[in-house]
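Shown here: the complex without one of its protein chains, the others still in place.
The chains carry the letters A and B, assigned in the order they are written, with residues numbered from 1 in each.
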Amino acid sequence: MDTLRYSTIEATSSKFWMLLGGLALTILIGVLSAHHMEVEGHVISGMNNQIVWGLPHVFAIFLIVAASGALNVASIASVFGKAEYKPLARLSALLAIALLAGGLAVLVLDLGRPDRLIVAMTQYNFKSIFAWNIILYTGFFAIVGVYIWSMMDNSLKKYSKKAGLFAFIWRLILTTGTGSIFGFLVARSAYDTALLAPMFIVMSFAFGLAFYILVLIASYTWTDRPLGDLILNKLRNLLGIFIASILYFVAVYHVTNLYATEHHAIERFLLLDGGIYTLLFWIGQILIGGLIPLALVYMPQTKNCRKTLMVACAMVILGGIAQLYVIIVGGQAFPLEMFPGMEISSSFFDGEIGQYSPSIWEILLGIGGVAISLLLVTVGVAILDFLPDSLADNIVEVKK
Amino acid sequence: MIGVKGINILRSVLIGLLLAVISSATIADGSKVPPPKGAQCVEDPVWMRTHHFETVLHQRDETVLHGIRTEKHSLKNCIDCHITPNKNGEYARYSNSEEHFCASCHTFAAVSVDCFQCHADRPESAVREAIKQHKANGANPHEDLKTSASELILKSSLLSAQSK
Partner (left out) sequence: MNNVVTKAYKLLRKSKQVTDEPQTDQSKRSFVGGLVGASGLAVAPGVMLYETASAKPADEAVTNKIRWGMLVNVNQCTEDCNACVTACNDEHGLYPEEGSSTDSQWIRKLTVKDPSTENTKSFPVMCQHCEDPPCVDVCPTGASFKREDGIVLVNMHTCIGCRYCIIACPYKARSFVHEVLDNQLPSTPRGKGCVDSCNMCVNKIDAGENTTACAQACEKDGHQAIVFGDLNDSQSEISKRLKDFGGTQIRADLGLNTGVRYQGL
């Protein structure tokens, strides 16, 4: 490789300050929305006793899953020894921390009693996978922080491989934990499967990478730094593999369920007559989130086209949000099967499909969370040397 | 533009105001609170002022987790004794009145507690009466005085500003 240099971006242009200001304003609006929900109670949100986790949780879990996957690029360099990815590692770790912070902020702000966060951080029920997630998330910050430090500080460079390995294992456990939040639940027909944990892992690969590519292209275009096709094509191929993996897991999940008569009701709901959930599954998750970006990535005509790559990444992100909406909200909307085969009804909406339409407060909170992540990345690259001066082909290419 | 003399006058006026504010804020005014039912509290008042929160925090775990309900350290009994109606037979509420026993001190000390977000701040008979009246009016008993949370918080912060 030709000499690789890192530097901060020039944080003086009006574009930079406008970006920062816009993100800060979005965050402020999100926080105010959350505050309004806390003061008035969740009755002003679209959530109810049938669907207790709504759009904020979709955003939060999406960001948390993407966070774990964003670290992948760094892992490929440190853990799997692919030298071409080494220049990308620092930004990958920064993005991982930023996405996790945004996701956790949304999750915490939506709590019924966010003023009791200190209780959540000091009292743990160790049988709860949710409690383990809290530990894993906070540990993630520390571990990736150390990893970044080992990459940036020349005196610690020899530890970066070990730190990278530790971070890699930690995030595999973390994402397994996130998937298990749903996988461990026996009550709901859409959950209660060990498959959700590995599915979340491959989801994290795709969502994290899609986010990473978008942030990479944006930051290099806006700072006029060279970004070569060599590295982008490598990332493009990787994205294709990850999208295909998600489609595989989704296929296995549904085909297995379809084989068992006891699961036919939930499958019918998700795949056929679930209304919004069926639409989001086929068009959002499979088409926009899977098949179209797959085509865009592998078509020979689009090989070096950055615009198509960016569109593919945006679609993967949208498809990911749709997928999480189907899992989280759709999974709750389908009534509990307390008496399989029977028609049940009650004043508590037993036997009925749960009704949910997101309120403006939840939308603003979710978007605010994304803005937190983007703000942290923007500030990060301006303060510390996360971005290489150039990612042109001659810099990236490993001379054999 | 103001001049040295003017600044001195301004300074003395400000000091005067400050002294007036401080002097009015030296003692919590419990005079508006209706007297409690019993002759004496279960504990010494000085001990209570210093320790009641520790008792509350410890006792609540004993009660909730282990079902230990002592008569002496029972929040219900504290309320039954300390919260009494005023001359008009009305019960003060914690969230919007300095006539409430707990609020009279808490608003002065500016220590907000969230106990009464869940716990009743007046005896059961008063609550049941309020519920009866709401139901007779066809209103949901959860909405007292049709006050939203933000109004309640605004009122209590205005009150604590007033009491200083």
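Basically, contacts are C-beta pairs under 8 Å (C-beta built on N, C-alpha and C of every residue); 3 or more make two chains touch, one makes a residue touch a chain.
Keep in mind that what you see is a predicted model, and the values were worked out from it rather than measured.
S.K.: Looking at A:Leu94, A:Ile129 or A:Met203, which makes contact with the chain not pictured?
M.R.: Once the missing chain is taken into account, the touching residue is A:Ile129.
S.K.: Of the residues A:Leu4, A:Leu156, A:Leu336 or A:Ile383, I need the one that contacts the missing chain.
M.R.: A:Leu336
S.K.: Using the document's definition of touch, tell me which of B:Ser12, B:Thr50 or B:Ser125 contacts the absent chain.
M.R.: In the complete complex, the chain left out is touched by residue B:Ser125.
S.K.: Against the chain that's been left off, what residues of chain B make contact? List them.
M.R.: Per the touch rule, chain B residues meeting the hidden chain are 37-44, 60-62, 64-72, 76-77, 79-80, 114, 117-120, 123-125, 127-128, 130-131, 134, 140-144, 147-149, 152.
S.K.: Going by the touch rule given at the top, which residues of chain A touch the chain that is not shown?
M.R.: 38, 40-43, 47-50, 52-53, 111-114, 116-117, 119-120, 123-125, 127-131, 134, 181, 184-188, 332, 336, 338-339, 341-350, 355
Please note the rule applied: only the chains that are shown with their structure count from here on.
S.K.: Hey, how far is the Cα centre of chain A from the one of chain B, in Å?
M.R.: Centre separation, chain A to chain B: 46 Å.
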